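One protein chain is absent from this view; the other protein chains keep their places.
Chains here go by letter, A, B and C, matching the order in which they are written, and residues are numbered from 1 within each.
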Amino acid sequence: MIILLKKNTDDKKIKYLTGKLSALRLTTKLTEGENLNVLSVIGDTYGVDEESIKALDFVVGVKRVSEPFRLVSRKRNPKDVVIEIGDKKIGGGYFGVIAGPCSVESESQIISLAEKLSKIGVTALRGGAFKPRTSPYSFQGLGEVGVQLLVKAKKETGLKIVTEITDARQLDLFTDVDVLQVGARNMQNFELLKEVAKTNKPILLKRGLSSTVEEWLLAAEYVVSSGNKNVILCERGIKSFDSSSRASLDITSIPTVKELSNLPVIVDPSHASGNAKTVKPLALSAAAVGADGLMIEVHDEPSLALSDGAQAVTTKELSDIYKNVKKILPITGKTIN
Amino acid sequence: MIILLKKNTDDKKIKYLTGKLSALRLTTKLTEGENLNVLSVIGDTYGVDEESIKALDFVVGVKRVSEPFRLVSRKRNPKDVVIEIGDKKIGGGYFGVIAGPCSVESESQIISLAEKLSKIGVTALRGGAFKPRTSPYSFQGLGEVGVQLLVKAKKETGLKIVTEITDARQLDLFTDVDVLQVGARNMQNFELLKEVAKTNKPILLKRGLSSTVEEWLLAAEYVVSSGNKNVILCERGIKSFDSSSRASLDITSIPTVKELSNLPVIVDPSHASGNAKTVKPLALSAAAVGADGLMIEVHDEPSLALSDGAQAVTTKELSDIYKNVKKILPITGKTIN
Amino acid sequence: MIILLKKNTDDKKIKYLTGKLSALRLTTKLTEGENLNVLSVIGDTYGVDEESIKALDFVVGVKRVSEPFRLVSRKRNPKDVVIEIGDKKIGGGYFGVIAGPCSVESESQIISLAEKLSKIGVTALRGGAFKPRTSPYSFQGLGEVGVQLLVKAKKETGLKIVTEITDARQLDLFTDVDVLQVGARNMQNFELLKEVAKTNKPILLKRGLSSTVEEWLLAAEYVVSSGNKNVILCERGIKSFDSSSRASLDITSIPTVKELSNLPVIVDPSHASGNAKTVKPLALSAAAVGADGLMIEVHDEPSLALSDGAQAVTTKELSDIYKNVKKILPITGKTIN
Partner (left out) sequence: MIILLKKNTDDKKIKYLTGKLSALRLTTKLTEGENLNVLSVIGDTYGVDEESIKALDFVVGVKRVSEPFRLVSRKRNPKDVVIEIGDKKIGGGYFGVIAGPCSVESESQIISLAEKLSKIGVTALRGGAFKPRTSPYSFQGLGEVGVQLLVKAKKETGLKIVTEITDARQLDLFTDVDVLQVGARNMQNFELLKEVAKTNKPILLKRGLSSTVEEWLLAAEYVVSSGNKNVILCERGIKSFDSSSRASLDITSIPTVKELSNLPVIVDPSHASGNAKTVKPLALSAAAVGADGLMIEVHDEPSLALSDGAQAVTTKELSDIYKNVKKILPITGKTIN
C-alpha cells in the first residue's frame, strides 16, 4: 500500500499514522517527492481500512498494491479449490454443467425435466423456488413448495440440487438442498452471506450486475472468512449501456478471476443473453475461455414458462451444447466428470 | 402494451394469448404490418409479466407503453406524498435535511453532534449502526449498541432518527427508530422490503448503484403494495466508467422521478462524491433541480471517522450549506419546515 | 414503427403526420387505447427520422420495430458478405487472423516480424502508423514513414497490410495499403467514413468504446451507403465500471451482429484486455462464439514496444493461439484459408 502525504506534513501526524499501521504489524518507509511524499507500507495490508486513512487531512491518496482479500487469493493459496457435489466435482480441472428451469413450476415439469437432464449427464439440477423479481406483480416462485418439489426430483433421479436462497430466515427449508445459490441482487447482502456460510454447503455466488471483480471476490471472502471455503463463483453478465442483449457477459472476468483467485468460476449464459438463440455460442465461448462450468436454463416448453422462458433452451439443445463443449474442453485441459 | 407477432401466426396461438390477456381484463386489437403484426393491448397492463409473453414462440417483441407500476405512479395519484417525521415534513413543498455521521462511533460523538445539528435545525439525525461494507475486514458498525446510542441522542435532543436496516431479523431493535433506511445494496432485497413495509414507518429507499429509475420505482412499489405508502426515495449516485468521483450523481433522475411518481425524492451528495469538498456544490445543485431534501454526512473530526471520513463535512460547513440551500428553495417553490 | 399519440389529438395534426409518412411510401393504422392511441406505421421505415417525430407535441413516444439500417441488414441480405484480402478471405465460413505490432517502430522490427508472421500463415499484417493517443505527450506513431515501412514489409513478404487512417487528408498516403482501419475513437467520424468508402478497399471498422451494436451497424451503413460494401466489423471491448481489464470484451455482440447483419465480424482481444496473458483465452472464446477472425498485437520484444507493449504477445505465443484456434473452428463451421 502506498499512502500519498502532503509535503510539510507535521511529524506528529505522520507518527500517528505510522503508529496505527505498526499496530497492524506493518512497517513504513517515507520517500520525499517534489509535490508530495510517499509512504510505502510494507507487510500484509488486506486488513487496512483505506477509507479511514483517506480521511486524514494530511493524506492525499491511498493506492493499494496488493489485493484486499486473503483467503480467496491465489497468491496465498495457489492450489485450485475443488467443490464436491455428491460424487461430481467442479474446479481443479473438473468442468460442471448445472441445468434446469428458471422456476420450478409443477411436480410433473421438474421431474420429467430432471429425468432427461440426468440422462444427458449434468452435474446438478437447478430450479428457482424463491424468485427475486423486479416487479411485485411478476410470478414470485413457488417458495417452500418449490424447494420440496426439487427435493422430490432429487430423490427420483439422484441428481444433486441447486436453488436460490433470498433471506436467512428460509434456511430451515434448505436442509436437503445441496448447493445454495446467492443471486446477483444479493451478492452484497452480507448478512445473508454470513448465514449461508454456516451451513458449510457449497455456495454458488453470482456476480452482482454492477460489481467489479474485486467486489465479487470480497463477497466470496465474506463466505470463506465465515468458515466455509466451498464457494463457486458464477459470472452472469454485467449492466452496460447497450440493450441489444439483456446483460453484457463479461467473458474477460473468467481469466481475471483465475489469476486472482483459486476459486472455481462458472458462466451462466442464459441470464447474460436473455435470448435462447445466443445461449449456445456463449456457452462455447465460456468453455474456450477456461471457465470451470456452466449454468444453463432449460425448459421443454419455453412458451409456457412462468419466468424467463425467452432464454431457456430445450433439453435437445442442451444435449447439443453439452456435446460441443466436450470437444472444446481438451484445449483448456478440463474434463466433465 | 404493444406485442409484436410473427406474420402468419396461427389463429389458435393468437387466441391463446388474447385469452390470457382478457383474463386480466385487457382487450386487444390486431394490426397487420408488412413484416410483422402488431397486437395493441388496451387496459391496465401493470400486472402483465412481459417475460412470459416474450417467451411465446410467435412473439417477436413486447413494448410497454405505460408504466409497470401503479401505486407509486403520479399519473394515477397526482397528489404529492408528504412524509411526516415527527412534526417535520418531506415532500409536497417541504424540503428536509437529514444529517449525521456515517457511523455511530460513541455516545459522546453522537450526542455532541446531535446537539449541534439540532441547533442548525435539521429535519432528522442519521447515523449508521449496521454498516454494509465491501470488505469483511472493514469496520462493520456498532450494530445494536449503535442503534441504542442513536435512541439516546433522540431522547437528549428531540431529533427524530434515521438508520439503516440490513436484515429483517434486526427489526425488533428498531422499535424506537423513526425512519428505516434501506441501502443501495439492498434496494432489490425484496424480502427485506416486504418486512420493513409492515412497520408502517417511513422507509428511506436508496437507489441501487446500477438500478434504473424504473427498477427503483418498482422497489418502492414493493413497499407500497405491502401496505406502507410512506416511502422517501434517495438518489445517491450510480456506477459509471469514470473514477474521478466515487459515483456519478444522476441529477436528471430527480425531475424524472418527479414526473413519473408522486413520492418525495431526496439527494445524498456525500456518497455520490466521496469527497467533502464536492458536497456543497452537489447539495446546491440538488436544491436547484427540485429535490425534496438532502441527506448529508457530518463529522466534526472527519480524520478520526471509522468509515467514510473523506466525504464528511463539518457542522460548520453543513450550516453554510443549509443557509445557501435556503436561498435557492424559493426558486423551486419549496420551504424547510 | 409504432407511434404513440395523446388521446384526443386533433385530426388535423394526425393528418399532418400521416401525410409526412405517406410521402415516404408508408401507410398507417390507428388503434384507440385507454390512455393513448397507437399509430402503426406499415412499410419500410429505415429512413424515418425518429427525432423529428418525437418532437411533435401530440406524440408521446416512438418505438421502432424494424431495424434502422437496410444495406447491412441480414434480413434484407441473407447471404454472408465475404471480404477478399489478396487471395485470402474473411467471412462466409472463412476465418482470418490479422496480426502485427501496435506501432510500426523501425524497418528491422516490422520486416523481421512480418517474415515470422508470414510463416505462421496469418491473413494480413497490421501495424499502427498514425496512432490516436489519449495524451499529446505519448508516442504518436511514425505517420507517413510508418505507412512506407509497412508497404516495404508487404513487398518483402507478400503479406497484405492493414493500418489505421485518422483523417481524410491522409488518404493519398494509403494507396498501397490493402485494408483501411477506422479506429474505435473515429467510429462516428462520419466525414472520415464517407471518404474511406470511396476507395472501395475493405474497411476494418472498430466498435466505439461506448457504441451500441445498432450505432456500430449504422456506422457501417454510412460506408456501405457511400458505395463500399467491403466492411469488416471489429469488436474490441466496451467501457465498463470495472477497471480489472482495460475494456470489457462484449462477446455477446458477435452472435448479435451475426443475427442482425451479414457483415463479417472479428475480435481484437489485445485492446480488450490490455494484458498479454489474457489474449489467448479471449482469442479462443472469440473463435468458439462464432467470430470470423481475430486481430492480435504481436511484438517480439514487448518491453521495448513504443506503445501498448503490455498487451502484445510474442510470435511464439501467436503461433500457439493459431494452432488452438484451428482446433475450435470445425465446431463453428469455419476454416482458415
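Methods note: a contact is a pair of C-beta atoms (placed from the backbone, for glycine too) under 8 Å apart; a residue touches a chain by one contact, two chains touch by 3 or more.
Note that the structure is a prediction, hence the values are computed from the model and not measured.
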item	value
Among the chains presented, those that the missing one touches	A, B, C
Among A:L4, A:V82 or A:L171, the residue in touch with the chain that has been omitted	A:L4
Sole contact to the chain not displayed, among C:N35, C:N77 or C:Q188	C:Q188
Option touching the unshown chain, where B:I90, B:M187, B:A287 or B:I336 are the choices	B:A287
Residue in contact with the excluded chain [from A:K63, A:K155 or A:K316]	A:K63
Where the unshown chain meets subunit A, residue by residue	2, 4, 29, 31-36, 38, 40, 42-44, 60-61, 63, 65-66, 75, 210, 239-241, 243
Those residues of subunit C which, in the complete complex, touch the missing chain	46-47, 49, 51-52, 54-57, 68-69, 132-139, 166-169, 185-186, 188-192, 209-210, 215, 218, 221-222, 225-226, 239, 302-310, 312
Missing-chain contacts mapped onto subunit B	210, 212-214, 237-238, 240-245, 248-256, 259, 272-273, 277-278, 281-282, 284-290, 324, 327-328, 331-332
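Everything that follows uses one rule, which is that only the chains that are shown with their structure count from here on.
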item	value
Where subunit B and subunit C are represented by their mean Cα positions, the distance between them in whole Å	40
Rounded Å distance between subunit A and subunit B, as computed from the means of their C-alpha atoms	27
Centre distance in Å when subunit A and subunit C are each reduced to the mean of their C-alpha atoms	32
Two or more partner chains touched - positions in subunit C	210, 240-241, 243
